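Every protein chain of the complex appears in place save one, which is left out.
Residue numbering begins at 1 within each chain, and the chains themselves are lettered A and B in the order written.
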Amino acid sequence: MKIGGGHVRGGGGAADGPVKVTQTPYVVGSSVLGVKCIDGVVISSDTLASYGSMAKFRKISRIHKVSDACVIGAGGEFSDFQEIKKTMDGVMIEQFCMDDGYVLTPSAIHQYLVRVMYGRRNKMDPLWNQVVMAGFHDGKATLGMVDQVGSNFESEVIATGYGLYMGLPLLRNAYRPDITVAEAKKLLEDIMRVLFYRDARTSNSIQIAAVTKDGVEISEFYDLETKWDYQRFVDGARSGDVSTW
Amino acid sequence: MDPLLRPGHNAPHLPAAMGPGYADVFDRLSRQGGRVETTGTNALPTFDAHAGAKQASFQPYQNNGGSVVAVAGKDFCVVASDTRFGLGFAVPTRMISRNLVLNDKVVLATAGMQADTCTLHKVLRIRLDMYRQNHGKDMSLGAVSQLLSNTLYYKRFFPYYTFNVLGGVDENGEGFCYGYDAIGSHEKVKVVCTGSSQSLIQPVLDNQVDGKQMYDGQPVAELSLEQTVELVKDCFSSAGERDIYTVGLDGRGQPPLYVKILKLAFVLTSHPLRSKYTRSHFIQGQSPAVRDSQTTTDTYFT
């Protein structure tokens, strides 16, 4: 789906010259975080989509359930994410119709999405997103990501958007191979709070999804508890600093 | 010299039909010379979700860094790559596979853009499987080298942004390497390095393996497999100190933090018993930094 002025596709006529296909993201979501746990996998995102510096949509979900064993969360162009949701739903209904007893595993879903996104970048008509995929299958958690050029990997901890710079180091520090889903939820909440404090495109309304042996559980939107009376917040980072520079 | 800087590979020579957007990209790529831009508009090209409406138009290429090395000996070849996934100044993950074990005698290692690497590896794996079905045998090193060249050149006008080294042992049991540019030009050599640390590692290998720049040109002693592995590990640990897009070892030759950072695939003689090393020998790891790439390939790209 082409949205707004983000896409420019010249007409087919010779007078138009070569066909131009470009895209820049307009309404974008920020970070998605993910942690692989011993008993499942957890991802989190805020519920904001920004248009430049305007908080355009403040209560939208950037997390989507793909199957009973898999969720995706995405940053980047919001309309492209809706397109991805539609595509994945279509694939899952196709699978449902086959009715052959097989279900796509989370890593198969991840790889499918990688191929879709890489294919779109090859057409120079990308889906401008950083998608985090979390799944739990056969007693094992998977956590992967893919971006608009098709870069992809699986990892124990994943962060996208601003979270890549500010969240990932915190995630790596706090990560243990035996971390539990309950602990990870708390951890992600804490890091979302850090992002909210410092990333001007992150809101305090967030959503957390966990995939465990019991299936997918996506939380309602809820607001982070915040605290603004830290001395450094009040006085600025330089409080107490008497040096001249 | 960066392969994409070779004459005739510049944007102005591209057909007009590819459009200015494309030419722009390729031009930038050429000037970048396979290295990540650390300043300017492209410094943090894709994970910057905040540029909003001001963001530059779509760049289909992304440099994820990484270095790959292949060193051939008399009856072996060592192929190694680091595992850092670099993106601007960030490292989204420290563990990606750049190696692909194509069969018992051929290993490929690829630096450059991870998405293209992943796709190229997929394509090659399928082509080698088809060859195996049709011919009832594995592809030889020479055949793979030509196939890889063709595969790269097939995308001559929208190249895979990958820098490959291919290593293995040929039909006679002799070790050889092939170095490639992004569009399929290749050269059969004894030692090669490409990727972000190419300029740091290649001269050292030339000196240590080929005996270049040696005083009075006296012939160098041929390296044993053990010596070669140690040399390659040293190359990575040294390059890692100076190149932020390549991971090295820390001072004790141990991997920093919790991940292995150096990955080596060993292709041994055509007759495994001739060497005291087996592949599993390395999987278990002499050093915690050293693992066979196959394990990682299976884990990350199934």
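The criterion applied here is as follows: contacts are C-beta pairs under 8 Å (C-beta built on N, C-alpha and C of every residue); 3 or more make two chains touch, one makes a residue touch a chain.
Just so we're on the same page, contacts and distances are computed from a predicted model.
For the chain that does not appear here, its UniProt entry gives the protein name "Proteasome subunit alpha type", which is one of "Ubiquitin carboxyl-terminal hydrolase", "Proteasome subunit alpha type", "Mediator of RNA polymerase II transcription subunit 8" or "Actin family".
In terms of the touch definition stated at the top, the absent chain reaches A within the entire complex.
Listed residues A:86, A:140, A:176 or A:198: the one in touch with the omitted chain is A:86. For subunit A, the residues in touch with the chain missing from this view are 86, 89-90, 93-94, 96-99.
Note that only the chains that are shown with their structure count from here on.
If you average the Cα atoms of subunit A and of subunit B, the two centres end up 30 Å apart. Interface of subunit B with subunit A (complex): residues 16-22, 46-47, 49-50, 52-62, 64, 85, 87, 90, 92-93, 95-96, 113-116, 118-119, 158, 257, 300, 302. In the complex of the two chains, the subunit A residues touching subunit B come out as 18-26, 28-31, 50-53, 75-76, 107, 114, 118, 121-122, 124, 126, 128, 130, 145, 147-155, 158-162, 164-165, 168, 172, 199-201.
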